[in-house]
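One chain of protein is taken out of this complex; the other chains stay put.
Our next item is chain A:
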Amino acid sequence: MDTLSFRAFSPPFDSSSFVEVLRASGRLPAALSLEVPAIGTLPHATTVLALRYEGGVVMAGDRQASEGYQVASRAISKVLPVDRSSCVAIAGAAGPALEMARLFRVEIEHYEKLEGVMLSTPGKANKLAQMVREALPMAMQGLVVVPLFAAYDPESRRGRIYKYDPAGGRYEEESYHANGSGGLFARNALKMLYREGLSRDEAVEAALRALYEAADEDLGTGGPDFVREIYPTVFTMDADGVREQTQDDVAAYYRAFVVGLRKKE
């Protein structure tokens, strides 16, 4: 029966995947499925990181998008909440990366609504890997998108971190990871600051400190901007859900931190 296949709503379909619905409707963004011509310099998102703490995970990112040696935006958000327990952070070509994050969010929500249960944490991480893999042709042209995925896993009651490579490889990290142009410096800082069993507050401070170090060494990464009052975005995920640190909290940390630095001189 025609009507029971609900042609009036969307193409006949029996899947819980939103991406499949989108593809069938012909509206999947070209940037996520087809080859696109290489385009000179485009805005790139720079440093994002995640680290685990006791019973959760913190995810943070600076606010700058860079276009070559220029600042494309001073206040973009690279850490985006996906659902009640996870966030995705993006590094790489800002446009396609943000689009991927937005699509990923709807994909996860769509599954949850249709099935009545949330996808498992590894399930979400795999889904994101597939989306990165589909963007491979784009990556070959220079528009590399590399997300970082962090979630509180209610099954194992701990935070989990997944990193990706441009070919769709998915790797779980046990302690911390940082991505983007300043990723190396942030990772080095986290290597010093990380230990097992950090508290939530300690983890947030470590994340902010690592972002500061990345901004200090990397041109593309934005540091705390006291003049415009733009500070990194920080989210924590644990049994209490996804929480964003207020900009006031982050500002207070950096003010105190900078005072500490001056005293040393």
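The definition used in the following text is that contacts are C-beta pairs under 8 Å (C-beta built on N, C-alpha and C of every residue); 3 or more make two chains touch, one makes a residue touch a chain; residues count from 1.
To be clear about the criterion, contacts and distances are computed from a predicted model.
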item: The complex's invisible chain, by UniProt name, from "ABC transporter substrate-binding protein", "Putative 20S proteasome alpha-subunit", "Spore coat protein JC" or "Cytochrome C oxidase assembly protein"; value: "Putative 20S proteasome alpha-subunit"
item: Residue, one of A:R27, A:R195 or A:R228, that touches the chain absent here; value: A:R27
item: Absent-chain contact - pick from A:L42, A:A75 or A:L103; value: A:L103
item: For chain A, the residues touching the chain missing from this view; value: 1, 3-4, 6, 8-10, 13, 18, 21-22, 25, 27, 102-103, 106, 109-110, 113-114, 116
